[in-house]
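A protein chain is absent from this complex, but the other protein chains hold their places.
Up next is chain A:
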Amino acid sequence: MADHKEVMRGIKRHPGVQYPVLTPNLQGFHSAIAAGATEVSVFGAASESFSKMNINCSIEESIEKFEEVTKSARNMNIPVRGYVSCALGCPYEGNVIPDKVAEVSKRLYSMGCYEISLGDTIGVGTPGSMKKMLEAVMKEIPLSALAVHCHDTYGQALANILTAIQMGVAVVDSSVAGLGGCPYARGATGNVATEDVIYMLNGLGINTGVNLYAVMEAGNFICTALNKKTNSKVAQASFNTGTSN
């Protein structure tokens, strides 16, 4: 991620499209603003061990660092999104208590994050644990401020997302072609593929405004560039049949 400034300055920014960037601390925040960012994200974890391994400090220390960011952001009218990792399980601690997720989420929300994205970082969650976790979090945070960020490591992502949608969550994170994991969560492989999420949302009659073919083209581009197979089943199926449904 060393080329963050170059990327931020190099992209074409379409009106109406947001280009948030991750900012782990005040220094990162200032660089981001200098590079033209107009929205930032901070990230905490519902697990002490994961926090230590990922950003080398306790949850409380990380939140204090983020408070500096949210304060500056507030002064500059920059919206801040908060991520909570390991919401459904931790690669080091195993089980994560829903109340802990709710506690960390509430902290981030009261600090001024407009939205909290709950991440199943290693994809171990199921519709059962997703429901329990959301029930706990929804006691502290309004539904409209919640998002889910599911990994598909155990193939559960779409079922988990469906559960979240059924409970009223209306923001879903995903990654084109299902790329990306986490260098600090051993075994973590892959966000849910945007193509597969869109396919499901289309089938549910939800208007996303997203052009599935354009996403598949983007996925095809990046997979070719990375010399990797796509993790999107929709993309694979479309390639196999030679047609797109």
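We adopt the following convention: a residue touches a chain if its C-beta (ideal position, glycine included) is under 8 Å from a C-beta of that chain, and two chains touch if they have at least 3 such contacts; residues count from 1.
Here, contacts and distances are computed from a predicted model.
This figure omits one chain of the complex; the name its UniProt record holds, of "Alkylglycerone-phosphate synthase", "DNA-directed RNA polymerases I and III subunit RPAC1", "Hydroxymethylglutaryl-CoA lyase, mitochondrial" or "Phospholipid-transporting ATPase", is "Hydroxymethylglutaryl-CoA lyase, mitochondrial". The chain not shown here is touched by just one of A:115, A:152 or A:173, and that residue is A:152. If you put the hidden chain back, the residue from A:40, A:118, A:216 or A:234 that touches it is A:234. Only one residue from A:23, A:62, A:105 or A:129 touches the chain missing from this view: A:129.
Residues 123, 125-129, 152-156, 158-159, 161-163, 186-187, 189, 193, 196, 199-200, 202-205, 232-234, 236-237, 240-242, 245 are the ones on chain A that touch the missing chain.
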